[in-house]
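First the structure, in the form of structure tokens, and then the observations on it.
Missing here: one protein chain of the complex. Every other protein chain is in place.
Let's turn to subunit A:
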Amino acid sequence: MEILWSDFFQRALAGGLLIGITAPLIGLFLVLRRLSMIGDTLSHVTIAGVALGFLIEVYPIGVGLIFAVLASFAIEKLRKAYKSYAELSIAIIMSGGVALASLFFTLGKGYNADVMSYLFGSIYTLDVADLKLVGIVTLIVVIVVGFLHKEFFLLSFEEDAAAVTGLPVKMLNMLITVMTALVISTAIKIVGALLVSALLTIPVAVSLLMARSFKSAIILSVVIGEIAVVIGLVTAGIWNLAPGATIVLLLIGMLILTMIAKKGFRA
């Protein structure tokens, strides 16, 4: 139990709570715009950046963040070039990311423990610099969504209608993608690149089963994300389980329970 009061656990909890806000918040707009896979894509590209960071000995999450932002621009460009095949851009960038990552790994010392910690997450190694970065990203995302949630609503509901009302659709699209890149690159140390998209999409999947309005979908997504982070981290801490995996499995459990409850109510 004393693990719960240790500094590293407190830092993990703080980081987890912050990501528990931003990931579902951005995830909601991605899911509603049928772009759920973008999370996975950007996380794979981020890993390439992290690997390069280790290779050139520069702050890995920082390099990962730059890679993710560049990839988000590339996705938007490809999305435009292949308008009717939006998912094609995602597949291309994802495999590009994995290819680059393995290239950088082999150029370095191969797969080592550090890199593995980014693949599967290593929330207990979160240091003060990481926490600051997560804090800044959370602040940016919350402020931007706070000011532009109406516009993002219309963009997700009906992109054409948003364009007809004179909203800068391109800029808004880009903003969501860049914020996604920011959230993912800061979240991978917490849940791991392989699991980060779960944190973006599963709270949203649960909330969509319950929400009647857009406002309630936003609130429910964040609440569900936070519940999973807190219970997941505490459980993992007490029983010495992998924290990222525990959070994700908890989310899947919540999804299954909600689906059963909803069916039960209907029957």
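One rule holds for everything that comes next: a residue touches a chain if its C-beta (ideal position, glycine included) is under 8 Å from a C-beta of that chain, and two chains touch if they have at least 3 such contacts; residues count from 1.
In the analysis below, contacts and distances are computed from a predicted model.
For the chain of the complex excluded from view, the name given in UniProt is "Zinc transport system ATP-binding protein" [choices: "Serine protease", "Zinc transport system ATP-binding protein", "Transcriptional regulator, PadR family" or "Phenol hydroxylase subunit P4"]. The omitted chain makes contact with just one of the residues A:Leu148, A:Met174 or A:Leu255: A:Leu148. From the set A:Ile56, A:Met116, A:Ala161 or A:Leu241, the residue in touch with the chain omitted from the display is A:Ala161, counting the whole complex. Check A:Ala211, A:Ile227 or A:Ile252 against the missing chain and you find that the one touching it is A:Ala211. Residues of subunit A in contact with the chain left out of this view: 32, 147-148, 150-151, 153-154, 156-158, 160-168, 207-208, 211-217.
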